[in-house]
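Only one protein chain is missing from this complex, and each of the others stays in its spot.
Just so it is clear, A, B and C label the chains in written order, and each chain counts residues from 1 on its own.
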Amino acid sequence: MTDLSCAFLNLHLKNPTVLASGILGTSPTLLERVARAGAGAVTSKSCGPEPRAGHPNPVCLDWGGGLINAIGLTNPGIEEETRHLTASAQRLRPLGVPLIASIFAPSVEAFAEVARKVSAALPDLIEVNISCPNVGDEFGTPFAGLPETAAAVTAAVKAATDIPISVKLAPNVPVIARIARAVVEAGADAITAVNTMPGMVIDADAGRPVLANKMGGISGPALKPIALRCVAEIARAVKVPIIGTGGITTGRDAAEMIMAGASAVGIGSAAWYRGPEVFDAIVSELAEWMQAAGYSSIEEMRGIAIQ
Amino acid sequence: MTDLSCAFLNLHLKNPTVLASGILGTSPTLLERVARAGAGAVTSKSCGPEPRAGHPNPVCLDWGGGLINAIGLTNPGIEEETRHLTASAQRLRPLGVPLIASIFAPSVEAFAEVARKVSAALPDLIEVNISCPNVGDEFGTPFAGLPETAAAVTAAVKAATDIPISVKLAPNVPVIARIARAVVEAGADAITAVNTMPGMVIDADAGRPVLANKMGGISGPALKPIALRCVAEIARAVKVPIIGTGGITTGRDAAEMIMAGASAVGIGSAAWYRGPEVFDAIVSELAEWMQAAGYSSIEEMRGIAIQ
Amino acid sequence: MENERARSLVFDRPLTHAQPGQYLMAWLPEVGEKPFSIAGSDPLKITVVAVGPVSQALCQLKIGERVWVRGPLGSGYQPGGRRHLLVGGGYGAAPLFYLAQTLLARGEEVQVCLGARGQADLMLVSAFESAGCRTRITTDDGSAGEKGLVTQAVQAAIETFSPDTVYACGPVPMLVAVARLCEEKSINCQLSWEALIRCGMGLCGSCELDPEICQQTGVPQGWLTCKDGPVFQKNNQNSLS
Partner (left out) sequence: MENERARSLVFDRPLTHAQPGQYLMAWLPEVGEKPFSIAGSDPLKITVVAVGPVSQALCQLKIGERVWVRGPLGSGYQPGGRRHLLVGGGYGAAPLFYLAQTLLARGEEVQVCLGARGQADLMLVSAFESAGCRTRITTDDGSAGEKGLVTQAVQAAIETFSPDTVYACGPVPMLVAVARLCEEKSINCQLSWEALIRCGMGLCGSCELDPEICQQTGVPQGWLTCKDGPVFQKNNQNSLS
């Protein structure tokens, strides 16, 4: 039998699928639903220091080749979120599905503070979303945009918690391997790659961008080749495990991501294309595909496309 | 009647479509063919200091959401190319179609040298392709990846020629407005945005990347929202005209690009989707769409989505 | 004009495959995007109550002006049996009228209970009546029909009409009350929920039905109004659980 279970740091995953942050990770009940739908691990929606309502509608659309969203990091603030995550961890533990808590903040210090607070919920991993703009930078350059800022956030978060951390990188950088090396040197235990690619969808008849926020993040099928390349570059540059994320919609996509060097596979937009129950579907497609192709474990496939 | 003619710097274009570099721009006969097919201006394939054969096959494929290519900057070297471009300029002049000569080089000095040489062919504009890796950088960071290197190339090219220059930017940067500002301050007369987005397509059955070069550049529909966002950001940051390029396949796409702030519209991959005669088709679709929507000139539409 | 604050927008094209109970997202550039129940599919129709920015802007559109829509989204009503009781509060009358038309066209029996704060908020009463539905009205202030909550009328209708299925669309407290009534009487019901719909794509989690309400009404935990709903089907007969 094909064995889909895999180790990720000190965690045991039933299968390599991971619910990506920002998709259905807003409450204990939704995290539990996704866990029951077959995810190997689940990530909560990114939470920052203060409550945020997010952007007005439209916040998301399917433009044909993928999705674009600008939800605007809606979150209840880290105090309330920590209570939600405590409840979530309790619901997930009996299911054997690890909880990954995603955090963001507008400054290095605030990142440390949020990490310290969220640790009280005892998530299995903290995901550090550094794609948010650095409010201290005159251009609002995302922390993920430069090795220095990415490393600074990583080091600060690492010092603030004993829970392992995965740093989530952005695809819109000239050399992602360089950012990966910087965060690993600063203490990242793992890397999540990638976040959405900034984009804009314009409606010609309206003469306007469709999202209320004008710009948004591209995800789904259009992101897949970008994400595969990022993961391949990172896997060649560093040794930490990678949650490969971007455009994974089928079991075959998941196989490609693992071949690019990922240890686990993040899944977000596929919940739109195939519904929230997509995890079970991807997992069984992956198992069938591996069986037919003669692979007996995830480890056997990992990174073979970049050797 | 809808008037599609437009000014681009000191040039007069019959319509805003521009053949993008690397597509069909390898010979005087092909450049003429595209001009006769209706392009408002044509760009030659990027040429560097030395002849290059390019990468072995596979060099390009359609992965469903767009294309990916790693042709490998095949070119005959700048001496031979200058002869080709001289012949091309002669063929294009009677057609009223400006010639844009694209150049690249592995160092700032070599950029200046190539620009100086190509100027002998008297192209109407020199496009400076700075997406090639900087061989002097330990990570091979593309010149387009940092404001400093982008500006250095721009200043060197500007000093080497009297012909106006457009600097071609890459989409994989954290804040493209910052790069745009740097190249304009260094003397860029115009900006071409964007080049392809680095990606990788893996074939699960083969367990390998499909391109012989493994990584390649994403173009076509998947690039469109990324390119629109880049052009919008640049148009807000600088005043120079922009050749908006990426995923434009229809007249309506062209309208969206102009609404994002482009003065002209680069077209490449559409020659695969709709054949080399796509220029005439896009031009007449654009004219019809503008007529129906009540726009009487390109200028009237330009930038309205970012106001 | 359906009443003083409501207006039906009829589009110049159909939205094929749209079922009663499904919704669409209507966008007006610079104004916003909100969900609206489909009140007719060929031609596409929505009925809008002017309460805030988007709904007011929609109600002020002139004929020929453009509305951008994406849909149909979500899951609609799945008619069951041959005797149908429809219960509407507020704009809920709009999708129910579309449902009534569909059911009447099949030659089945339809009764309707409509509730509102006052007469001015009542919608589509004469439309239901002239279509041939027995219609019961309640208003909070007694300005039309019986004074009181629509659930009173529902209770009466259940006794006299003995419906096979109850279909409800309206404010959450009304739906909770209808759910409870139907459970007591062992009648299947289909409830169309309202929630803050943002993505409308089952991604952002914004429209999750409150876990408390889920518990009270038998909706599964983690239920997404935009994607699993807006209609929830509750089987109170032949239930195996």
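In this text, a residue touches a chain if its C-beta (ideal position, glycine included) is under 8 Å from a C-beta of that chain, and two chains touch if they have at least 3 such contacts.
Bear in mind that the values here come from a model prediction, so they are computed numbers and not experimental data.
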Exercise for review: Using the contact definition given at the top, list the shown chains touched by the missing chain.
Suggested key: B
Check your understanding: Which listed residue (B:66, B:123, B:225 or B:268) would be found touching the missing chain in the intact complex?
Key -> B:268
Revision key, fill the gap. Contact residues on chain B toward the hidden chain run 22-27, 29-30, 32-33, 45, 54, 56-62, 67, 69, 71, 74, 203, 205-208, 210, 212, 268-269, 271-272, 275-276
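The definition used in the following text is that only the chains that are shown with their structure count from here on.
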Review point. What is the identifier of the chain with the smallest separation between its Cα mean and the overall Cα mean?
Key: A
Practice item. Would you mind pulling out the distance in Å between where the CA atoms of chain B average out and where those of chain C do? Key: 52
Practice item. Round to the nearest whole Å and give the separation of the Cα centres of chain A and chain B. Key: 33
Point to revise | Where chain C touches two or more other chains at once, by residue number | key: none
Check your understanding: Counting only residues that touch at least 2 other chains, which ones in chain A make the list?
Key -> 203, 205, 207-208
